[in-house]
Structures are given as structure tokens and as C-alpha cells.
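What follows is a single structure, written as C-alpha cells, with notes after it.
Complex shown without one protein chain; remaining protein chains in place.
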Amino acid sequence: MDPILLAVQTLNGLQLGVLLFLVAAGLTLVFGIMDFINLAHGVQYMIGAYFAATFTAVTGSFLLGAALALPAAVLVGVALERVVFRHFYGRDHLDQVLATFGVIFFLTELVRVIWGPTPLSFPVPAWASHSVTLFGGATYPAYRLFIIGGGLAVAAGLYALVARTRFGMLVRAGASNPRMLQALGTDIKRLFLLVFALGAMLAGFAGLMAGPILSVEPSMGDNLLILAFVVIVIGGLGSIQGAFLGALLVGLVDTLGRSFLTDAVKLVLPASAAVDVGPALSSMLIYVLMAAVLIVSPTGLLPAKGATR
Amino acid sequence: MKRTVLAAALMAGLALPAGAQDLRIGLMSTLTGPQAVTGQHLRDGFMLGVEHAGGKLGGLETKVTIVDDQLKPDVAVQEVEGLLKRDNVNIVAGVVYSNILMAVYKPVVESDAFLISANAGPAPVAGNRCSENFFNTSWQNDQTHGAVGKHVSDSGIKKVFLLAPNYQAGKDGLTGFKRHFKGEVVDEVYTKLGQLDFSAEIAKIQSAKPDAVYTFMPGGMGVNLVKQYAQAGLKDKIPLFSAFTVDETTLPATEDAGLGLFSASIWTPDLDNVANKRFVEDFRKKNGYVPSYFAAQAYDAARLIDAAVRQAGGVKDKAKLRAALRQAKFDSVRGAFAFNKNHFPVSDFYLVEAAKLPDGAPAMLKRKLVFEKYADDYAGECPMKW
Partner (left out) sequence: MGTAGPMLEVSGLQASYGAGQVLFGVDLRVGEGEVVTLLGRNGMGKTTTVNAIMGLLAPKAGRVAFCGRELTGRPAHEAARAGLGLVPEGRQIFPNLTVRENLVATADGRGAWTLSRVFDLFPRLRERQDQMGGSLSGGEQQMLAIGRALMTNPRLLLLDEATEGLAPLIRKEIWQVLLSLKRAGQSILVIDKNLKALKRIADRHYVLEKGRIVWQGSGAELEAERERLERHLGV
């Protein structure tokens, strides 16, 4: 196996993992604390990308566009919480799935009406559009390194917020026993709203980071949402550390599987069959990983300890 | 929302004198979902064709009912049942995607109506399942892939890396390419349908060091691949050839990343003929964007219907109308137009490059002829005689 290719693919896996973490973190908090299944979380990611593309085009600066897109994405999240989601807390999961599924349809079509069906152009900022030469002469896009760095920085900040602050204590307490937390004087609805806004911001951030490398189009969040659910199941519901570990695992396994599995299959099967079998296997790989984790540890790798549900 | 009634609406139809004919067309396109932009091109192209006939294709009051297949075969079948039974259409036209065409093919060709595909051209309906009630104004799917394969071979490229989504059309596409490419395939990678990040595949390409890459990545997948390929700094090192990936529907999103990439097509906006100049000019004026082959082929479909209905003196005599359709006496935007025995056109295929029109709008422009009067590879399997 080519060591340079392996290193580059590891970076690719890390970059996917970091984006997945940003989306999964919000999803796992909302699910863990509010027991609320929010399928529309992927829409938050998509909206972040649309806002960032639009504001970047208007201001001519990626950083300025991002700075405007974040609060706008949070505003959409808060509005959704107040208008729709808040009425579904404590309801049956099926009700929540149906309601948030409806929100996906509504917002996806709304975005299509406002911005049109053509994918939006969102160029990589000029200061990161070059390739960096790594060890061994391999090149890697600077912007992807920027995503990895930015994502890890946000992950560190989020960890500090959850582990070191009073707000973080309330978030963790809420994840294990929201009823008791309320009986001790915390306005749980307000906490939910804050957590929701935080989740919307993280997903929006992921969207604006991903926008320049992926096409900005209405359905861009759909695929990622499924992966994010796999991540939080692997990591353990409600657990930020679990989401981080799960996201990196899924990112690496998916990327390395896509790059090396077909070649591995060629060792045992003829090339023509391997070309068929390899892609099929690699697209199943993360689900196999999820099943394996669930067999070994049904509550995920790092569950929010002692969650009462 | 799904029904647009053009020209003579029902009221006008009621006012017609007894015995007068009208023409009812069902236009099936993909108008919602991620691939809606291609369907929008197709619809706008067809409607411009109707407009250029003064709203009267073949001189008949024409009513076009537009339906959205949502890129879902079951929805398409339902919609086409409605067109045939409720709207009593004479012709079902349009259809962007092959899986949709395969779903509606049988119900339409076994009814009293004609089916005219303006885009989809899957192998079975060009070969042994061809029908006297089916016509195609685009191409058989393999042809475009084959044309790129021939060009890549002709330009002395020895080693290519192949990349396509892991579904039937992806595999067919690469097979079509390999039929006319004589060099070595260093690797053949199939990605998950709908995959949006190609970093792993791009790293594999870098490591495999081929002379060129050939890909078929329609829609958003292609936009992402093209952008990421350029970002990785590969665009100038390893040429990226493609089919149905870089075109006027995706160039607005890929912008500079797509410019300079080569593909093949039967039509470009800069083809030099009178019909095409009028089409491109009026299309841009009316719709505000540059038409793609989706629009051009649909425009041709409308012009074909116009000429055939006029020649057959109406739609009542189906045999007469079929004979007129086969003769295809209209000025196609691609220049000469003629049907093969299997009702697929025999067209010239050009090497095309993503570049800028004189006014700066990106489009696929003609570079050179690759195949002259290229008949598809399945026509021989079609038993139809005429």
C-alpha cells in the first residue's frame, strides 16, 4: 500500500469526520437532552451553506460572509424551534419524525423557490485556493486543511463549553435527567432553545465550511443527516465526546474503505468482479461498523453516562 | 401547479367549429428535486418550440399539459396514465431520465398516443424493444460516451482512469466509452450514487498517475467532482474528460473550475445554422439563461411535431402521422436531421469544450467533429422495417 496515498486518505477521512462531527454534535444534544428526533437538522446545514454563499457573493469576502451567515442560520433555527419543534417535545417519536420530515420538504422547496434549482456557485476563498505540498511530494488542497483546522478548533471550544462552564453542566445534567433539572429551578424550555440554537449554529458552520467544496443545492443536507445519525448511534446518544469519536471513526472508515476496499477485494476475486463487489462493500462499511459497535456496546462507545432513558 | 395550459385553453377548444381538430400534448419533465434544473431546460426548450409555431403546432390549436415526474418511476406512471386517460393526449413528449422513460414506455407505446423522447435514450428501446410509436430526438445513451472515447483514443492518450456512479447508467456509460477507447484502463472506480465528496477518489487518481480521467457524473455529483478536481490542482495536470457532467446546467455552479473541460455532444449553442441562431437568441431573451442540449433537443421535438402534423394534415390518421414523423422534414438546430430504422436520429457528434460565449456566459462550444452521421450500436437489434 502506498504510504503517501494512505496519508492523504487519512487527511480526507479526518476532514469528512470533522464536518460530520459539527452536524452530529447538534443532533446528539437535541436528541439526548430533549429526546427529540430532528430530521430537519440537515436542513440547517444546507441553510448555512446558502446563507454563506449569498453573503459571500454580496460582501465579496468569505470571512465576512461567514460572519453574517452564522447568526442568520441561528435565527432560522430559533424560529423553527419556536414555531414548530417546541410543540412536539414530549410527543411520540413518530410524530416528531413526521413533523420534521414535513419541515424538510417545506424548507427544501422554499430554498428552491428563492434561490432556484441550479446549484449555487460558492468559490473557495482566494487565500486558501492553492494546494499545499505535503511530505513525499503529495499535494493537498489548502482549503481542506482549513476545514480540518477550523473544525477541530470548534470541537475544542465546544468541549470546553460543555466540560467547563455552568451552561455545560446544565446541558449534561439535562441529557441525563431533564425533569430533575427542572425541579431544581432550571427553565428547561429556555435551555432547550439555547441548545437548539447551538446545534443550529454548529450545523450552519459545517454547511458554510463545506459550501466551497461541495455543490450548494437544496438536498445537500440529506445524505449527511443519515451519516450523522450513524455517528451519534456509534458514539452514544447525547454525548459530545461520543459524537466526536464516532464522527472521526465514520469519516476514516468510509474514506479508507472507498479507497482501498476494491483493491483489497481484487486480491481474492478477479478484477471484473472486484469492481462490482468493492463499491457495494465499501458503501455498507459504516453500517457494518455501526452494527458491530451496537453488538459490543448497545448504548454506543461513549454514552452520556447513566442516561435514564 | 403541474398543469400549464398554453395557447388554446379549454374555452377556445369549445369554440372551435365541429369537426375541427386540436392537438393535445403531454409534456413530462423532472421539475422538482435535486435534478430539477435539467427538467427546467427541457420544458423551456419545448415551450419555445410551441411558441415559435405561434402556439399552433402543425397549424392545430395546441394544448400542452406539463407533468412533473419528480424523478420517481411510480409517479411518472401515474402521471402518464392521467395524460392518456384524462387528457386524451395525442403525444407524450419530454422525459429527461432513462429510468423514467423505461417506466412510461410500455403504457404509452401500447396506447393510441406517440411517445417522443427529447432526452432519454436507453439501449433496450433503441434495440429489440423499439416501437413504431416511439421516437427519440436526442441520442442513444452510449453514443456520447463513445464519442468521447474515440476522441481520447485519437489524441494519443494511452492510460485512463474511469469514474462513474455505481448504478446501471454509470456502468453503461463506461462500457460505451471503452467500446471506442483503444488504450489501457488503469482503474475503474464506481462511487455511491449521490456521493458529494470525491476527495478519496481524487487521491486515488493522483496516486494512479493516468494520462487522463474519464467520468460520467450527472447533476450535483458532477458539480462537486469538477470543483474538487480543480481545487486539488489536477485540472491542468491530468485532463478530465466527461459526458453529461459539464454542460450549461452545471457550469453556472462550477464556474471557472469547469472551463476548459472537454466532452462530446450533438449540439452546441454556437452551431452555425439559421434555426439554431434563432433558437439560442430567443431562448436567452425569453428565459434569461443559456440553453443546454436538454433544451435544444426538446425544441427539436416540438419542431418535429409541428412539421409532421402539418404534413399529415392532422393527428387523426396515425399511420400518416407516423410516416410524416419518420421523414422529419424540419430545420433542426443541429443542422441535418434524419431518423435511423429504430427511430433514433443519426447525428454528427462533436468534441465540445466548456468556454465562454462572446458575451461572457459559460457554455459548451464546438471544437471539432468526432463522428459523422453516427448511428447507434443497437439499431441492428431493432426488427422494425419501413
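We call the chains A and B, going by the order they appear; numbering starts again at 1 in every chain.
By definition in this document, a contact is a pair of C-beta atoms (placed from the backbone, for glycine too) under 8 Å apart; a residue touches a chain by one contact, two chains touch by 3 or more.
Worth saying up front: this structure is predicted, and the values here are computed from it rather than measured.
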- Item | Chains in view that touch the one left out, judged over the entire complex | A
- Of the residues listed, A:Ala126, A:Leu184 or A:Val268, which one is in contact with the missing chain? A:Leu184
- Message: In the whole complex, not just what's shown, which of A:Leu5, A:Leu170 or A:Leu256 touches the removed chain?
- Response: A:Leu170
- Hidden partner chain, residues of chain A it touches: 166, 169-170, 172-173, 175-177, 179-188, 304-307
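The criterion applied here is as follows: only the chains that are shown with their structure count from here on.
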- chain A and chain B, separation of their C-alpha mean positions in angstrom: 36
- What residues on chain B touch chain A, complex-wise? 32-34, 36-37, 40, 166, 188-192, 194-197, 199-201, 203-204, 206-207, 220, 223-224, 227-228, 231-233, 249-250, 252-256
- Item | List of chain A residues in touch with chain B within their complex | 2, 4-5, 8-9, 12-13, 15-16, 109, 112, 116-121, 123-124, 129-131, 138-141, 143-144, 212-220, 223, 255-256, 258-259, 262, 275-276, 278-280, 283
